[in-house]
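Dumping the structure here so I can ask a few things about it.
Left out: one protein chain. Kept in place: all the others.
Chains here go by letter, A, B, C, D and E, matching the order in which they are written, and residues are numbered from 1 within each.
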């Protein structure tokens, strides 16, 4: 992450924080704290914020609560001690990242709570912020969720266009098996039960039930449970996730975890 | 943006789209369209999406609606023609960016509509997504808003910690004037009317009225209107923005434009 | 690959090919050919060599035989037409890469021929040249082999140290399942039959039979065939690979494919 | 080398070593050793392996034998102490590099032993692994060899195409002397004695005797010894190198040092 | 600056300082000093030279005089203690930078002295050395000058072509105000008094009096003083700067500060 953090700092600082450099001497020390202004699950406070400060100036010392901490308004989440110039200059990036990641962890934890204690995993998608995928997928895990594939190379997902081009699911699978490492599972996006059956006939590892109605999902579970992992996808929200979980599927993937989480409210002040 | 787009593509593709490479020949051509699934203001569809496809493969040809277009469900926003492999491989990044940027333009346009036709400008903040600032500030302009400073070097904003360290606003300003290019305006974050008055005494260009109550803002306007630009900041939302605008301030800055906009719904399909 | 090729060109060219720039005018055109001096399977001639020339100067036009072509001494493998300066300056890198990749494809094809037509796959390892992994794994596929995982993130391989730290294979697997994407298979490196049995008890996807004697491998096949993929690893060479293949295992991984292949002999001359 | 090592680590690790991160806590310490499984000359063990570990985590402490050490099976070559996660994650790259570099040093030392104590230098070529030239040329020196030019800018080598384009060697030399820094020697690749004589007539610094028969080389030595450095090149191997050395030439360049050395066998285990 | 310094070091060192590595052992320590050979104002000696040495090897310890120090021949400006290899290898870059920056500070200080104590600021331009803008603008401040805008994004400067394209200054300003952050002042380059008057009519912040004769400047000051900042630009030198300053303008921009300063003489020797 070092290169990415440096790039983000450069974006926010430009050729220098003119205001702060005008006012604070290079050797002036201070102690800043991050304070929660809301109720949320922390993510990045333990791992990312200290790294932001360290990349700005390695002499800054941070103490933090753990990632996964349940924050309440007024909680002190992080204490950073070091040159005031660097604390102020790194402040905005550290906050922007932690607020966003905590937002994702918090939203994930709400989905997870809704389906608890059913044996189903809430997982993310590739609908993450460009440039922040590794961090956002980490935040999903902090919130109690699991990760879907990280990129197009570490997972196989056969979709409608792939199937159409091959004429059948089984032919698509055959072609993929020639090319893909044997260490990757093969997943197929199905839109109906016929496709689910075809998947079973060619030994697919994971079947994605894409935007199916509840009764169809139930039928798919009856057909395929235990023979392949079953993943529900499409239109999942906090209102319908429990219902979907109760069908007996193994996985529910939720794009909203990363594309619709909103920032948690945290501010920095000096002590 | 070329370097950033390449970096984002690498993040999403890894060492290759195994599924797609297994199934489509290198020379297979296709035509894909982006379809709106919702009502929103487009941003990035004209400028960013074609660039994503071009960075993946410069032979891809795109036709698009303009940025700032009012999209309705079913509208075709973009047509991309070229190798199917590259269309599929660049799809997710192009969508992730356009959905996010359109979300920002759409939210901005709602704020702008609320205050119209009052002579006030809705502007953004530095609470943008790390790595996407230039794009997100572009989306704010597409939505009818204006931009605050881009980074810590192209604007001076004197905040509470700066003032405290100097003993007074005027001393802080004096120090900044020595160091800052004369081409930058100087802005001071004020929490009360005393500070507003001190700003006027030392010729500040912009006064930020930070988290002030409505009556205080009104007094500040009476004191300072025409002598400095007046910017309201803090806790602005779609419900109170009109009221704030009617006070007569010049600018209203809204962090939510970039940190709380949600993605618009767009999908890609082949024709 | 563009960035890597540029980096390799810079390494070989430095601030300029002084000899060639002294002698050839900028606009002097020529036609160069790559000639096989040996018998081998080509890899990179179709995909990598033209890219090297194109990165040096996009106006160079290449015609080539296909990757996977069976070359014989005297065969013309590539014709490149363009500025003489650029042909000479890119020559060494293009040759260095194609000779190495063809060496890997050729060695792989020998292993594959030895086990044909048994239903077993010859696969590579992570013992590749630093910086060239994607290219070398491509060459293995050209030679008829398959790929093992590309890196530590796109496959799970539980080894002795991991097992020792957890106390048991099943505990190691349990911990991995919490963290790893469900799209990845889990592989365990086993040194004896007890471990193979433990793997079966916790539903492992792939069992690596590490440096086992032939009779032990046969027992392992009897125990586990069809319940998990079976991969033989360690000390595999052209003399023993057939024998290993006949045990009925699914995969044989061979580090030598990439760390012990020697360069094929190809030279460039002008026509 | 820092940038290159970081790049290689990223290639091997991807977004993280999922297996190891699942099992070992961040703060678990361990001690690993590199053990020789064969007889060879070490290269990189003192200089490159500790750098790989340090780039992964600067707290790792390494003790090593020297580069140029004569290793025997069972020898402990390196001890690395630090976080287990980082030891395991950097293991493969450190081994891949040291095994390759030791292979080069070992092969070079065999060529050097063959010609000892004759006053001739065994030197490398530009047939190195793309991206590893500086390291591989270092390994050649560790093995007792010398370096030819590093790239096309730090040496002048006039070859057949250059001569043909100019009409004569002397004209080629004249053009080069206008352009090249006076700090570089000029070398000409000769295929026959006529060319050797022409070289002497225009004051060439180094004459390469390219793929010449032994009697021709002997004649060339008689003609030119002491007037220019004489370098034999082409088809040199361990069987003919002594014979070539005894002709009295100054330098013998051997592409095989870098393109045909095979990896030495080293493994890592925990103590 | 770290990345830039590393890049400059790589440019000067290539794959290694062969002379120094041949002669000095890796662990040989030494103490080097920078000695002034001339009279000048130091810039970079305190801030840039130590960074150059630290990027080469962080164990090097430097003591220096302050930037802005008035150096006299024989003055010791910097003492660096550490490995001799690294001191010698970083010497040239450290000197090249400090000599250039001190040259800029010295020339600036001469302009500043000429206009003292008039209330006018000597400022730089964008005529800086590509790649060194931030450092050179720092040197201008060290010499007592001020900075004009850093780049095309952090200042608005409407020139003749812009005006011509819009038909009038006021129309150009109107268009800029839509697009530019409100935090930037707007400057217009004027060639005559008519343009100055038009600027005043549309509330411009800064008026550049471009290559005007002295009487015209005096008239412009009478017209506009106190209504906008007045900047003189074009053909300024040490002979006419006092005269220009006495007109009462606020700013005098001088391209020569950065494009015509010559290097100060400093040498390194060992103690």
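Assume a residue touches a chain if its C-beta (ideal position, glycine included) is under 8 Å from a C-beta of that chain, and two chains touch if they have at least 3 such contacts.
All values reported here derive from a predicted model rather than from experimental measurement.
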Sole residue of D:33, D:184, D:202 or D:218 that reaches the chain not shown, by the stated touch rule: D:184
Candidate in contact with the missing chain, chosen from E:58, E:73 or E:131: E:131
Omitted-chain contact residue, chosen from D:147, D:161, D:233 or D:258: D:147
Selected from E:26, E:165 or E:214 as touching the chain missing from the view: E:165
Full-complex contact with the absent chain, from B:12, B:86, B:154 or B:250: B:154
Contacts of subunit E with the absent chain, listed as residue ranges: 4, 7-8, 11-24, 28, 84, 88-89, 92-93, 96-97, 99-100, 126-133, 150-154, 156-159, 161-162, 165-166, 172, 175-176, 178-181, 184, 259-260, 262-263, 270
Touch residues of subunit B, complete complex, unshown partner: 133-134, 150, 154
Chain not shown, touching residues in subunit D: 121, 123, 141, 146-150, 153-156, 179-185, 187, 205-206, 229, 250-251
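Basically, only the chains that are shown with their structure count from here on.
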Furthest chain, CA centroid comparison against subunit B: D
Subunit D and subunit E, separation of their C-alpha mean positions in angstrom: 45
Centroid distance [mean C-alpha coordinates] between subunit D and subunit C, Å: 23
Centre distance in Å when subunit B and subunit D are each reduced to the mean of their C-alpha atoms: 53
Sites on subunit C at which at least two other chains make contact: 14, 133, 150, 153-154, 156, 179-180, 184
